[in-house]
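First the structure, then my questions, so here it is.
Omission of a single protein chain aside, the complex is shown with its protein chains in their original locations.
First chain written, first letter: the chains are A, B and C, and each begins at residue 1.
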Amino acid sequence: MSRHERWAAVAVGLMVVAGAAIFLYAPTDYLQGPVQRIFYLHVSSAIAAYGCFTVVLIGGLVYLRRESLVADRFARAGAVVGVVFTTVTLVMGMLWAKPIWGTYWTWDARLTSTLVLWMIYAGYLLVRRLADPGRQAARIAAVVGIFGFVDVPVVHFSVTWWRTQHPGPVVVNDALPPEMLATFLLTMACTLVLAAVLIAIRYRIETLSDERMHLAEEVKVITAPEPRMAP
Amino acid sequence: MTYLIVAYVFAVALLGGFLGWSLRRLRELEGPTSSGLRR
Amino acid sequence: MNPVRVAIAVARKDLKSEWRTRELVPALAQFVVLALLIGNFGFQVDTRNASAIAPGILWFALVFAGLVAFGRTFAAEREQASLEAMLMTPASPVAIFAGKAMAATVLLVLCEVVLLPALTLFFGTPLGADVVAAVLLATVGMAALGVLFAAIVARVRARELLLPLLTLPLWIPFIVAGGQAVQSAMGLPGSYQEAMGLLLDFDILFVVLTSLAARFVLDE
Partner (left out) sequence: MSFVVANGLTHWFGRDLVLEGVDLVVDTGEHMAVLGDNGAGKTTLLRILATALRPTAGRLQIAGLDAFREKRRLRHHVGYLAHAPGLYPALSAVENLEFFCDLQEVSRTRVEEALDVVGMTSAAHRRADQLSRGMQQRLAIARAILHEPRLLVLDEPDASLGEDAAELLTRVTQGKTVIMATHDRALANRLCPRTLELRHGRSHGTATRLHVVT
C-alpha cells in the first residue's frame, strides 16, 4: 500500500461519511423533497473544480515565470481532475433541474459558465496532448489555462447581465437550515480532500511518466550501433 | 426520487472510476518495469 | 526598436500579401452571404421576427468568417517558415502580434462591409450607425483573441479543430454583449448603452491580456 493508496483510502472513507450525512442526517427539503439532496455534492464538486482550475492557473503562471517543470505537472494534474469534477457538477445539475424546473437545461449564469468551464479545460487537455511534449506544450497550455480562468467569471457576469435584459423566472435559494448547512460544509470539506488526493496522485503519475519518457531514451541511445565504450 | 439515486450513482461511478484508474496507472508506473531500469 | 513601426510594417505586409493574392476576402464575403442564405431558410425569417433573428444570424456568420480569417493569418507564415524569420529579428513579439491583429481586424471589417448591407437587404433590418458601431467594437476584442489563439495553434497538430474549440468559449462574452447591442439597435428590449459599455470593457480586458500573453506564445 503506497502512501498514495493510503491517502486514497482516507479520502474514500471521508466521502462515505459525507454520503451518510447527506442521506441520513440531513432533513428532507419540504419544498423540493428528497431530490434536493443532490445539492450537497453538486455544489461541493463545483467548488472543487474551481479549486483545481486555480491550481492550473497558478501552475501556468509559475511555469511562464520560471519554467519550473513541477509547476507544469501540477497544472496538468489540476486540469484533468478539474474536468472530472466539472463533469460531475454538470450532470448532477441537470438531473436536479429536470424534476425542479421541468427541463434538463436552462441558460442561467451558473450552468452556462460551468459548461464553458468544461469546454475550455477539455480544450486545454486536447492542446496539451496535440502539442509536441515539452516546453512548447507547457507554454501554450499555460496561456490557455490562464485565459480559461479569466473567461469563466466574464461569461458568468455577461450571462447574469443578459438575465437583467430579459427578466425571467429567478431561482430563489433561501438560507439553509443549520443541519443542511452542516451537511453541506462536511461534504464540501470531504470533496476538497478527495480533490487534493486526486491531484497528488495525478501529479505523481505525471512525474513518473516524464522520467519514464527520458529513461526510455537513455536505454535506446546506449544501445545505438556505435556503443560508447568502443575501443 | 430516481433522479437523486441516478445523480449520486453517476457521481460515485465517475469519481470512483477515475480514482481507481489513476491508482492502477500509478501502480503500473511505479511497478517492476520502471524500477528495473533504475538498477 | 520602435514597436509601433514594427506593428505597422507587419500589418502592411499582411494586407499587401492579401491584396496581391486576393484569396481570403472574396472567399469570406461569399461565405458570409451563404451563411445569411442558410439563416434565412433555417429560421423561416419574415418581417415579423426579422429583428429578433437577424442579429443571431449576423453573429453566426461573423464568428465563422472570423475563424476562417484567423486560421489563415498564421497558415501562410507557417507554410513559408517566415514566422521564424520574423521572430529571428530583434522586433518584439508583442509588436508583431499587434501587427497581425491589426491586419486580421481590417480583413474582418472588409468582410463586415459585405455582411451588414446583405443583412439589411435580405432581412429588412435597419442598418444604422449604432449597429455598425456595435459590430466594429466587438470585432476588435474578438480579433485580439482570434489572432492570439491562431498563433497558439499554429505549430500544433489538428490546428483547424483546435482553433474553434479554444476561441469560441472566449468569444461568448462578445456575442452576448454584441448580440444584445445589435438587437436593441434594431428595436428589441434591452439597453444599447449598457451593451456597448460592456463590449468596451471586454475589448480593453482582452486586448491587454492578449498583448501580455503574446510574448510567451510568439517565441521559439
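Heads up, the rule we're going with is that contacts are C-beta pairs under 8 Å (C-beta built on N, C-alpha and C of every residue); 3 or more make two chains touch, one makes a residue touch a chain.
All values derive from a computational prediction rather than experimental measurement.
K.L.:
For the chain that was dropped from the view, give me its touching partners among the shown chains.
P.N.:
Within the full complex, the chain not displayed touches A, C.
K.L.:
For the chain left off this view, which of A:G33, A:P133, A:P153 or A:P177 is in contact with it?
P.N.:
A:P133
K.L.:
Please identify, in ascending order, the residues of subunit A that touch the omitted chain?
P.N.:
Looking at subunit A, the ones touching the missing chain are residues 132-135, 213-214, 216-217, 220-221, 224, 226.
K.L.:
Considering the entire assembly, which residues of subunit C contact the chain that has been omitted?
P.N.:
Touching the chain left out of view, subunit C contributes residues 1-2, 5-6, 9-10, 13, 16-17, 20-21, 76, 80-82, 84-92, 220.
The rule is short, and it goes like this: only the chains that are shown with their structure count from here on.
K.L.:
Measuring centre to centre with CA averages, how many angstrom lie between subunit A and subunit C?
P.N.:
31
K.L.:
Could you give the separation in Å between the centres of subunit B and subunit C, each centre being the mean of its C-alpha atoms?
P.N.:
Roughly 43 Å separates the two chain centres.
K.L.:
Using Cα averages as centroids, what's the distance between subunit A and subunit B in whole Å?
P.N.:
From the centre of subunit A to the centre of subunit B is 15 Å.
K.L.:
Specify, in ascending order, the residues of subunit B that touch 2 or more different other chains.
P.N.:
Counting only residues that touch two or more other chains, subunit B contributes none.
K.L.:
Would you mind writing out the residues of subunit C in touch with subunit A in their complex?
P.N.:
Interface residues on the subunit C side: 145, 148, 152-153, 155-158, 162, 165-166, 168-170, 172-173, 176-177, 180, 189-191, 194, 198, 202, 205, 209, 213, 216-217, 219-220.
K.L.:
With touch defined as at the start, can you tell me which subunit A residues reach subunit B in the complex?
P.N.:
2, 4-5, 8, 11-12, 15, 19, 33-35, 37-38, 41-42, 45, 81, 84, 87-88, 91-92, 95-96, 98-99, 194, 197-198, 201-202, 204-205, 208-209, 211-212, 215, 219
K.L.:
List the residues on subunit B that touch subunit A in their complex, please.
P.N.:
Listed in rising order, the residues are 1, 3-4, 6-8, 10-11, 14-16, 18-19, 22-23, 25-27, 29-30, 34, 37-38.
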